[in-house]
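Presented below is the structure to which this report refers.
A single protein chain has been omitted from the complex, and every remaining protein chain is retained in its original position.
So, chain A:
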Amino acid sequence: MQFGVFSVSDITRDPISGETPSEAERIEAIVKIAVKAEEVGLDVFAIGEHHNPPFFSSSPTTLLAHIAALTERLILTTATTLITTNDPVRIAEEYAMLQHLAKGRMDLMLGRGNTAPVYPWFGQDIRQGLPLALENYNLLHKLWREDVVDWEGQFRTPLQGFTSTPRPLDDVPPFVWHGSIRTPEIAEQAAFYGNGYFANHIFWPTSHSKRLIDFYRQRFEHYGHGTRKQAIVGVGGQAYIAKRSQDAVKEFRPYFDEAPVYGHGPTLEEFTQGTPLTVGSPQEVIDKTLTFHDAFGDYQRQMFLIDHAGMPLGMVLDQLELLGGEVVPVLRKELASRRDPESADAPTHAGLVKAKYGDGPARQPRPNANRGDNVTGASPYQDSAPAAEYPEI
């Protein structure tokens, strides 16, 4: 089981101080948050992707590569990478590059994005959001698995003899999570490819997330990737922790009340009752998180949102101390004792390499010499299918 934090990258006014951090301040802060996440013993850090203010994270791979250089153990990922408005060719290239630089300590989560005006900025149309997401992933999947891709789809120019470079590290594609809260087609795609399925599990009760998780597990088995229990499930969550429950409520309430999305709506009490949010002592967060396991069964990744709504850096770092110091160690122990030996390990690059090669050496693609045009011939790499033979002239 992996534990981590995910950030949407919002730059929000701190309701207590009245200050809105600058983009520079917030970007610097997020790097500190990620580094701290590793320091306190968490496994994963994820950043969102947005292309409009008040968010800063338009270029997740740049940020994650920087964090990779500052950390040693932490897995870097996204929440989410927009599979709709990004060209899948660019996703294949950028995330393979990140995978090399991070020495495999990365994966990515795909999402659609729900802001209509963003789509046309990238030449797309939200009304086609779902088919776009599905088709783009079909292409991305090929680009990371086939050295030379011929492809034609509805949404981008066809590809003839295209090679996405660099090839994935050890020729093992980055692990992919498909994120969805209510779209069976996305869960089906995750199951079809044997990829992970991630339920955001922030705004809706656990029963809501359970429906598609169960569907995904069933389809994962249907497609022969393993049993239902071996399907790979990630879950979001949200917590504010203080040593004493009443301090947690007091400290978090001003941020909750003005939070983007649910601020000025439900009360903190209504929201904690109706959704996975916990505001309380470490023990309360532990107890609530264990109820997720009761509902979903063994799952592989638990993410927490802890840095939004204008919370200042110091407060977020304190949250990480409590999460990493008091909550996660107990959860690791509790969940390990409940774990079914049949269930899947959390995905890592090392695990995927092992699954592909056993104890044998991993493939290390070495390109053939530049032929001047990059398109003729069938084998861009020395070990790929035999080179086309050209007649002597």
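What we mean here is this: a contact is a pair of C-beta atoms (placed from the backbone, for glycine too) under 8 Å apart; a residue touches a chain by one contact, two chains touch by 3 or more; residues count from 1.
In this text, contacts and distances are computed from a predicted model.
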item: Protein name (UniProt record) of the chain left out of view, among "1,2-phenylacetyl-CoA epoxidase subunit PaaC", "NADH-dependent FMN reductase", "(2Fe-2S)-binding protein" or "Protocatechuate 3,4-dioxygenase subunit alpha"; value: "NADH-dependent FMN reductase"
item: Touching the absent chain when the full complex is considered, from A:54, A:226, A:266 or A:351; value: A:266
item: Touching the absent chain when the full complex is considered, from A:23, A:125 or A:152; value: A:152
item: Contact residue for the chain not shown (choose from A:30, A:134 or A:248); value: A:134
item: Residue in contact with the excluded chain [from A:94, A:107, A:188 or A:251]; value: A:188
item: Touching residues on chain A - with respect to the absent chain; value: 130-131, 134-135, 138, 141, 152-155, 182-186, 188-189, 192-193, 203-204, 207-208, 211-212, 215, 261-262, 264-266, 270-271, 273-275
